[in-house]
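The complex appears here minus one protein chain, its other protein chains still in place.
Each chain carries a letter (A, B and C) given by its place in the written order, and its residues are counted from 1.
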Amino acid sequence: MTLSVAILGATGYTGGELVRLLSRHPAVHIAHVTSERYAGKPLRQAFPHLTSAPELICRPLGDLGEVDVAFCALPHVASMREVPKLLARSVRVVDLSADFRLHDAAIYREWYGTDHLAPDLLPEAVYGLPELHRAAIAPARLVANPGCYPTSVLLALAPLLRGNWIDPTGMLVDSKSGVSGAGRSANQDTLFTEMEGGFRAYKADGHRHTPEMEQELSLLAGVDLRLRFVPHLLPQSRGILSTCHLRPRVVRSQAEWQETLRAFYQDEPFVRVLDPGLWPATNHVRGSNYCHIGVAVDGRTGWLTVLSVIDNLIKGAAGQAVQNMNLMFGLDERTGLEQLPLFP
Amino acid sequence: MTLSVAILGATGYTGGELVRLLSRHPAVHIAHVTSERYAGKPLRQAFPHLTSAPELICRPLGDLGEVDVAFCALPHVASMREVPKLLARSVRVVDLSADFRLHDAAIYREWYGTDHLAPDLLPEAVYGLPELHRAAIAPARLVANPGCYPTSVLLALAPLLRGNWIDPTGMLVDSKSGVSGAGRSANQDTLFTEMEGGFRAYKADGHRHTPEMEQELSLLAGVDLRLRFVPHLLPQSRGILSTCHLRPRVVRSQAEWQETLRAFYQDEPFVRVLDPGLWPATNHVRGSNYCHIGVAVDGRTGWLTVLSVIDNLIKGAAGQAVQNMNLMFGLDERTGLEQLPLFP
Amino acid sequence: MTLSVAILGATGYTGGELVRLLSRHPAVHIAHVTSERYAGKPLRQAFPHLTSAPELICRPLGDLGEVDVAFCALPHVASMREVPKLLARSVRVVDLSADFRLHDAAIYREWYGTDHLAPDLLPEAVYGLPELHRAAIAPARLVANPGCYPTSVLLALAPLLRGNWIDPTGMLVDSKSGVSGAGRSANQDTLFTEMEGGFRAYKADGHRHTPEMEQELSLLAGVDLRLRFVPHLLPQSRGILSTCHLRPRVVRSQAEWQETLRAFYQDEPFVRVLDPGLWPATNHVRGSNYCHIGVAVDGRTGWLTVLSVIDNLIKGAAGQAVQNMNLMFGLDERTGLEQLPLFP
Partner (left out) sequence: MTLSVAILGATGYTGGELVRLLSRHPAVHIAHVTSERYAGKPLRQAFPHLTSAPELICRPLGDLGEVDVAFCALPHVASMREVPKLLARSVRVVDLSADFRLHDAAIYREWYGTDHLAPDLLPEAVYGLPELHRAAIAPARLVANPGCYPTSVLLALAPLLRGNWIDPTGMLVDSKSGVSGAGRSANQDTLFTEMEGGFRAYKADGHRHTPEMEQELSLLAGVDLRLRFVPHLLPQSRGILSTCHLRPRVVRSQAEWQETLRAFYQDEPFVRVLDPGLWPATNHVRGSNYCHIGVAVDGRTGWLTVLSVIDNLIKGAAGQAVQNMNLMFGLDERTGLEQLPLFP
């Protein structure tokens, strides 16, 4: 089987990662890539690192011809304009924007400041975190690929909320992301000079990934909950580390908590609970679809800390999108995604 | 007045910063610098960036001749061996190790795994955070310079604990430090290759700066409290950002909290509460003795977040030590410390 | 004496450095700062690291009131529009753009693609490299502050060309600059993500600093010469290292060449020839007005290599401008510039 795929928005960082991964995917042919800025030009002009990928010429948005699946790596709003057209032409869609992640159009309006343009599609859109929703992803027409922060946080918290091991009202997540999360647009704030040695918090009074996490965490906990979430920006290109501060319902040792998490993920191909003595580090998952998880227990204060790391552009975006495509088309979930992390 | 000073342990990063600052201090003559490794050699061989400072030849520990004050930048344990000798010779001391920060020798033994060698000096040692203990520092023979993490955390929390605005039992601090905090010794873990793109937590189950913070926070709060503290290592040389997650006792706006903090620090020369819309960034205090503080309020969950940044080697070590020396000798506290931050 | 100064273009990196240095200069009062983008706003909104400098409100270009000297940190072309107005009002000027560095308006047109707007001022403009033109700078109305690359290259080569020790036709300079040289404008090419781990050459077929270097090198050599110059961009914010590959006219040892350079610079306050065994490193001059120089001899091939490092924003821009101002107003050249480098 060879799937014919289109990538909408191929010259952003997520788009580039999709091309990189899908160029070497054994069951995929990249039929179309779009870019307004580079329309008519070879993709390698936007991304010289893709010089050795099969040649692709960027096109403007519009007729994509016949494809089996489209990856929509457009900004939000732009995405919800295009997705209905794709579905109408029987193209299955993995959407990497925020437009179809929230089930509730009112919450979308509250956080994104604009009305949803395709609210009728929200009920059928599947939240594409395979570790939680694998069965629903497989038959879906439209998969909403999770945000980068939510992926790291949900993988850290799912086993504990499912098992009812922690107090769902007392969770606090302190996350740190690489600069690539801010995209590839020219921007003074993310110049090299502004970021080198310049760790900082941002949107500490409210980040748009919060409602997405709350939606999924509430499902896991079985109660409607609120999450305190504070994001920070790291002086490095890739990687997210989420430090999840939790109030456990029981007293257990580090080894016991590790075992709980390990048991939950024992059959998962991309989630690893680290051995005692190792702390998750962003450069130990860089360039891969893997998530590493560690646990710390503070007996003096009772806090339980779960730390998770992912590559925000891969497990947090393009890699997870490919994982979803694999599930949607009956392929082994790991196909094209088993590259090991690049260290150092 | 010209003070004659000695710097013990001049070839570590903190020692180098002391030389850098004191070389340009108008009331100081650096009489002696010690280094076992570079004994007999010019200091500029250890630190080529100090080539344009007055020439200094490193000596081994031992007779320092006549000096007014000694900065002890030795590792812990080594420090408590030397400090009593210095005091016995009527040299006043600013000790930058952890050896004289804790008032209780039992807690020292618990966290540092060794008996204290000079417990009789603990009652007179003054914890050298000028913003809290200015009056006690001035006449002291022995000032224990605070740790880098504690400086950032105490400056963030002091106004809120003093004013009884927050719940002292619910504080959680998520700190992030530059690599220079790990020192200058050869170490695989802090090689460039291991740290580039490699953000990580460490000692998440217990860091030695915790009891020092608890001691001072308990004094501020008037109750014996415990702190959950999780440190991380940033891919940058300098800077600490502490994200302090707090439960306020009252509901107030961001502007109101900012005003509370600003009022507390209005006469302080080195602490600044940022304008609304600006978040503290480590590169906005780099190379300076300043501390920047910001506030975030999350109305949805009730958490209050106070963020503080310092340069860990300056306000977190050498700069604060010079500030203490200024106070001890009746100089304007700001002398030699008003360099503005280096950005970018 | 207190000089009243204006800084035109205060919200670029060079402008920010001028404010940082001049805020702590004992003989200066900053009377005016201009910025189109931040007009009417406090400078600390553009540069939070200047929060602890005296408060300054940005103004648009226009009436500056009475000042003794203006630093013009505007882009080229904009600069040559403003400088004549300043001179007409008897304000002495240090211009940090390229507009008044070249003596020949035809060469300006060739490299900058536009006619010079004030060619009548070119004869009186003094090229502001104090180590070469100190006497002419002192009385000048208009000093053209050298480019960052030229400063590093001219300091490396001046002793050898003056002494006629090298073949002026065989010089080749391979320079590497930090990203701050590209300015603070939003630009995809200098995003953190594009530069981390992304060393590259640029303008390898012709950089605009070339004619400026050729003009000054020709003066030093007493012959009209051409220079092969290849610049590169480093993944770091500050610093220039120029590797100057030269054909010596005589065979001498490394120590002898070092001695030649050291003798030439023995009375210079800001140039240091390093001891044998040390190679110049950009972080050993960071944040300072110093230049470090090293020498390598390759007996097998006969090439002589001189390496120089500066902080591109200080000795390569703002610091040198202050040095020029000091000379123009009879102050000790070192005033306000003796901060030691910030390492690490």
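The rule is simple: a contact is a pair of C-beta atoms (placed from the backbone, for glycine too) under 8 Å apart; a residue touches a chain by one contact, two chains touch by 3 or more.
It should be emphasised that the depicted structure is a prediction, and the values quoted were computed from it without experimental measurement.
S.K.: In the full complex, which of B:His29, B:Arg162 or B:Arg184 touches the chain missing from this view?
M.R.: Final answer for the missing-chain contact: B:Arg184.
S.K.: For the chain left off this view, which of C:Val94, C:Ala125 or C:Ala281 is in contact with it?
M.R.: In the full complex, the listed residue that touches the missing chain is C:Ala281.
S.K.: Can you tell me which of C:Ala106, C:Ala201, C:Val223 or C:Val250 touches the chain that was removed from the display?
M.R.: That would be C:Ala201, which touches the missing chain.
S.K.: Return the single residue from C:Thr260, C:Thr305 or C:Thr335 that touches the missing chain.
M.R.: C:Thr305
S.K.: What does the interface between chain A and the hidden chain look like in terms of residue numbers?
M.R.: Looking at chain A, the ones touching the missing chain are residues 13, 16, 20, 23-24, 44-45, 47-53, 180, 196-197, 237-238, 272, 274-275, 278, 281, 283-288, 290, 292, 338-344.
S.K.: Please output the residues of chain C touching the missing chain, sorted low to high.
M.R.: Chain C touches the missing chain through residues 172, 174, 176, 178, 193-194, 196-202, 204-206, 226-228, 230, 232, 234-239, 241, 243, 245, 254, 279-284, 286, 294, 296-298, 300-301, 303, 305, 307, 344.
S.K.: Would you write out the residues of chain B that touch the absent chain, in ascending order?
M.R.: Chain B touches the chain not shown through residues 13, 179-180, 184-188, 190-197, 235-237.
Note that only the chains that are shown with their structure count from here on.
S.K.: As a test of understanding: of all chains, whose mean C-alpha position lies farthest from that of chain C?
M.R.: Chain centre farthest from chain C's centre: A.
S.K.: Compute the distance, rounded to whole Å, between the mean C-alpha positions of chain B and chain C.
M.R.: Computed value for the inter-centroid distance: 35 Å.
S.K.: Just give me the whole-number Å value for how far the CA centre of chain A lies from that of chain C.
M.R.: 45
S.K.: Give me the residue numbers in chain C that touch at least two other chains, ranges are fine.
M.R.: Residues 13, 180, 196-197, 237.
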